[in-house]
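Omission of a single protein chain aside, the complex is shown with its protein chains in their original locations.
Order of writing sets the labels: A, B and C. Residues in every chain begin at 1.
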Amino acid sequence: MAEQRLVLLGVAASDAHAVANRLIAMHLRQAGFEVVNLGTCTPLPEFAAALRLHPGAEAVLIGSLNGHAHADLRELPDLRAKGELRRPVIVGGNLAVGQASAAEAERRLLDLGVDHVLRDAVELVPLLDSLRAKVAV
Amino acid sequence: MAEQRLVLLGVAASDAHAVANRLIAMHLRQAGFEVVNLGTCTPLPEFAAALRLHPGAEAVLIGSLNGHAHADLRELPDLRAKGELRRPVIVGGNLAVGQASAAEAERRLLDLGVDHVLRDAVELVPLLDSLRAKVAV
Amino acid sequence: MSAPSVVDFPMAVSPAAAAALPPWPEVVRWLRAPERRHAADVLRATRRPFVQPRCGVGDHDRMLELLGALEQAGPGLLSVTIDSHTRLGRFDTAARVLRERPADLNGYPLPAHGWERGRDLVAAVGVPLEVRHGSPEARDLFAYTLASGITSFEGGGIGYNLPYCKDVPLRDSLESWREIDTACGELAAEGVLVDREFFGTLTGVLMPPSTSLACALLEARLAADAGVRCLSIAYPQSGEVYQDTAALRAITALAARYLPAHVEVHVVLHEFMGVFPRCPGCAEALILFGALTARLGGAAKVINKTTQEASGIPTAAANARGIRSAQLGLSPLLDFIALDEGLIAEECGWIQREVAELLDPVLEGGDPLSRIVSAFARGTLDVPFSASVHARGSVVPGRDARGAVRYRDFGGLPFSPAVRAHNDSHLRRGRPDLLAVLSADINHFAAGRSCERCAADPTWRA
Partner (left out) sequence: MSAPSVVDFPMAVSPAAAAALPPWPEVVRWLRAPERRHAADVLRATRRPFVQPRCGVGDHDRMLELLGALEQAGPGLLSVTIDSHTRLGRFDTAARVLRERPADLNGYPLPAHGWERGRDLVAAVGVPLEVRHGSPEARDLFAYTLASGITSFEGGGIGYNLPYCKDVPLRDSLESWREIDTACGELAAEGVLVDREFFGTLTGVLMPPSTSLACALLEARLAADAGVRCLSIAYPQSGEVYQDTAALRAITALAARYLPAHVEVHVVLHEFMGVFPRCPGCAEALILFGALTARLGGAAKVINKTTQEASGIPTAAANARGIRSAQLGLSPLLDFIALDEGLIAEECGWIQREVAELLDPVLEGGDPLSRIVSAFARGTLDVPFSASVHARGSVVPGRDARGAVRYRDFGGLPFSPAVRAHNDSHLRRGRPDLLAVLSADINHFAAGRSCERCAADPTWRA
């Protein structure tokens, strides 16, 4: 019997958009994952605390739809330096105000230490599978 | 028994708008007039010729809707000088291209020798009655 | 290019036009080029009505700009509307005004510009063009149209004569249009399908549907007899949606009855052609309403109006906005809208019966062209408010309580007692203050009651 896979899910601190968050939670549960959903408006330290509670989580998934992803995630280097959030951090959504700067916004998030930036939720399960395969190797 | 009253009616030379012409003809006939309707696109000399044929006509009514009334009536002084069109000439319709110059267009028509300029067809029968009363006096 | 000659063309064109134009075989070769897209292709492919604007200015560069601006709005076809001088065959006058004050022209003087520039217009946009004008006699203009690569041409010997001219004999206009239609037949044999559209709008004011359809069907019948294969029959919106839907649907039924089976017939709605409201909200609502009517009636295309209709030729922006307003009425979101099919079927039946009573006496007999001429002379065919002395103009129309256009006076029309009784059951005849009543009927949509604001407060806009 396959072991239960677990992920942490939430929406960035300044963002109350719940629809995509709920959809992704349903999608992951349907795909067999256990999902700890921290919901909307979740500051990064709250993700860190949840990971301490659920050390078996294989990734931290953060949605951001209001264009403020970079501001909401700016504590990531500090937390990582303190040994927190040592799992792949995957960010998805509308990452910047306006379309033109999407690539730029993605680069800035990666510079901050975000591990993966997704533009479409259907990429999520394949990415989690590939990350797990790497860990297994 | 009242004598039969007669008017000449037509549309200015460059103008094929028939609707108002037909309406005014019906209106006048309903009011008891005999109407010689020369119809659309009638040059001023044709009005003059019709008046020679129907010397009992008490007025010449000319409609103009395309804004070219002044150009279409510019032969009026010449014809009058030759003894033609010696009846009240009454012009009505849209007298200029655009609304702003309507008063100016009216003044230029009066300068040309037009006797009356009407903006609404309902004024027509009262005007004809008052002209006839003057003649009677 | 070999020297052109008059005999090249399958219709009589003027020597001047023949000298200016490429030889007929070259025109045919140009029209047959496989990359050419024709109006007939668009008409055949359409599943929903599309919008076509009127569009014509004097200057060539401004015309190109205008076409380009309107194409952005997504019309199915674009128009080249011809100026008044050219319509009357005064190509020299048009050329002079074009040199001196091109802005004074109320349309595009195609012959004055020449067929090479006509080809520029075709090349400039991705949708086919139609030439729209109002010429009682249009052989030269048609030759320029074909040489330009344009294969859609409006007009006929009735609809482009009676509303536009005082004294062009109907026989002359009908015979000249017969030559145009014969040329279309020759082109069809060469594989080039010319769309010929008939202006059922006529004088444009309070047109009873059966008068509109009878005249357009007669022109279509003459055209089909001369060889035309692609016919567009245009009907003017009255503004009463049941009557208009019924009239549009009647076109297909009447075409099956009066036209040969091998022709294709497309149904066209002219957005309201009468006195337009000055209030932009009312005007836009009326445009949308017309397009919705076209969809309900199953038309292939809508010839559009703009919110500036009441004040003259529209700006490019207003024209483009007019296209979009009509498209709103064609939105699939409004496909839920349906009418009482019983009422429509009844209205449609009466319209067909009226048309039959006008057409049958003309078509059951000898040469239809001659019989049309004499029917208009006798008044058994007629057009209200005719500008021409060659129609009696003794028919008087009016609106019934619902707004549908009926016959207030039948004039000399040969309607049966049943048709007369049905008409009179909707509209009491007689003449109580006819000027006031007719003015009210004519100004039905001018009175500022077509938008929500005017309905709420008729005084808000003068």
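For the reader, a short list of remarks on this structure follows.
To be clear about the criterion, a residue touches a chain if its C-beta (ideal position, glycine included) is under 8 Å from a C-beta of that chain, and two chains touch if they have at least 3 such contacts.
Only a predicted model underlies this, so the values are computations on that prediction, with no experimental measurement involved.
Within the whole complex, touches from the chain that is not shown fall on A, C.
In the complete assembly, the contact with the undisplayed chain comes from C:Ala285, out of C:Leu105, C:Ala285, C:Ala316 or C:Val362. Panel shows chain A; residues 16-19, 22-24, 26-27, 30, 39-42, 121-122 of it touch the chain omitted from the view. Considering the complete assembly, chain C touches the hidden chain via residues 46-51, 74, 241, 281-282, 284-286, 288-289, 292, 324-325, 327-328, 330-334, 336-337, 339, 449-453, 455-456, 460.
Throughout what follows, only the chains that are shown with their structure count from here on.
Contacts between chains form some other arrangement here, matching none of path, ring, star or all-to-all. Counting contacting C-beta pairs between every two chains, the top pair is B-C. Centre to centre, using the average C-alpha position, chain A and chain B are separated by 85 Å.
A separation of 32 Å divides the Cα centre of chain B from that of chain C. Chain C has its Cα centroid 62 Å from the Cα centroid of chain A.
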